[in-house]
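Below is a slice of the complex: some chains, not all, each in place.
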């Protein structure tokens, strides 16, 4: 495959550009008999569009999903599922002029060099975060699929602008994922984060942050040694989200500072079952799910498009020149990333559930 | 593919278990005409076996590589390259007794559940770090391959036991990768790290650490949007190394704390070429190499096998029992990880160089 497909048994193939006619995804391998409504997908797409004053300057898209194949009478058929969304709020003027002054931090220059100048450069083209519309749509189907064996996924905000959210009980974290604009379970921290975003926005600057994503109800044994292990496939999927610069599983970087006697999650018995009181492994041992919740943290860098003046190069004249980007951009990428991160995790878990034979090629009709 | 192959154009397929007859790898897709000597591979395998008092209790293997196909007259032929190493220093006694008391932190229990008890459990079987012998052998060929277009890879130690190495010039870091037991460019820090390892060893405990790996001479445009981007494929490859719990690119987790105006690497002109004075992106923009050095940091958790007493479950009687592991284990995984991390990076870069058409299917005969 050549870069626009992900997965082995639940395979998603992405297509579309920021300013093209539509953007979408084809899912191949979803078992027949899964009940999916357009509203299941629509709900997730809506979560990708944060509302409120902080996000008032963004591109506005209805993002109405169209399911054009692979569904019949409200169920999947086993055939490829084609999901797409039209690009409507497209303003392509201005790109021609900016063509020769690539934006720092964006793919403008590398894309131009890689594709010999043939790339669609309008609005970031294929490199725009708009491709994640397809990720989220596929993730909505994946979530339905893994829920048939009891798995659920939620993400929440744990850090923005250096403000860390305090640890909350899983229930509250899960609720936060859907409950507030920042998807942060610590309301005090959320308040400070909101202030920081408002401040950055006012200054024409941007902020990154850290998202934690958790899967519960995970069966033992997802993942394949030695190369398609679960952490590897999750890591790859997360890095496909624009702006992601780091991924950690369980104790992550902290585990590098621990001694074995601290790190190892003891095996104990609770209610007749093997149980670990800690989860430093983040639910993954030897590349396989171990039955505990899977916990990953993902670092997102700040969006590159800033109004603050920066330096770039006019690649025709090869002279440096200042650049101040005007437009409809996010001051902080985190809120929008929440459902995307969830979608990628659900997609990987769906794929590995099928690989492990935990979900069959046909779901029962009931 | 089903989990034991990695790559699209430079494809490695791993085989072998810790206590089986041999361990190795098949490389498919290496262009014809690459000059490779067995000594090129042997040298890397030797680096995987740290020497000195700190590592004196480890399993001792000659790890003599055998090239049994794909090479002719000192050059690759374009056919699959089969590389293997015999397992000689195998002591399989004791595994039968320990069968029902899985080691915390190891894959013992999950493997048993995943494979219905059919797994080869001797010495960790397929989950042993011994599989990385094959990774390193393939990486040696990959290094030769990418060197034909000027790319080089080195890794060095930046943290052990909470001791951080000070930043050194790239030259010194690269030298450290091959120069001392800990592959650490900061000799003062290395001394403290050594003490910490000696101390942990004495106590029957283990230590993790952080490795930084750098690729230089990287052409622009390696990586494919949107799913096979370079960071995603590197991340996946690194997570396939046992003990890796986190991966970051460039500024990584630090980037989550930065503002866009701080993070963006400015585009400037130096000697008539586009140049960035900083490298927060770690050489990867929009999932593609941008021509700067690629810089990743990898966190390794401490080895799970500790002499210190821990708690496990006898899964036959379902009762908790103490466990104190005796054997030939590493007190710190970092020194051994250095050439493995390099190998995985070289393997991914070789794959993407072929995908991008920067290396053709036949190298010139000169």
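Order of writing sets the labels: A and B. Residues in every chain begin at 1.
Following the convention adopted for this analysis, a residue touches a chain if its C-beta (ideal position, glycine included) is under 8 Å from a C-beta of that chain, and two chains touch if they have at least 3 such contacts.
Keep in mind it's a predicted model, so treat the numbers as computed, not measured.
Engineer: If you could, jot down how many copies the complete complex is built from here, 2 of which are displayed.
Structural biologist: Spelled out: 2 chains shown, and the full complex contains 4 copies.
By our rule, only the chains that are shown with their structure count from here on.
Engineer: Where the centres are mean C-alpha positions, what is the separation of chain A from chain B, in Å?
Structural biologist: 26
Engineer: List the residues on chain B that touch chain A in their complex, please.
Structural biologist: Interface residues on the chain B side: 1-6, 8, 14, 102, 104-107, 109-111, 113-114, 126-127, 131, 159, 161-162, 200, 205-210, 220-221, 224-229, 231-233, 235-240, 242, 244-253, 255-269, 272, 274, 276, 280-282, 285-291, 299-306, 308, 310-313, 315, 318-320, 355-356.
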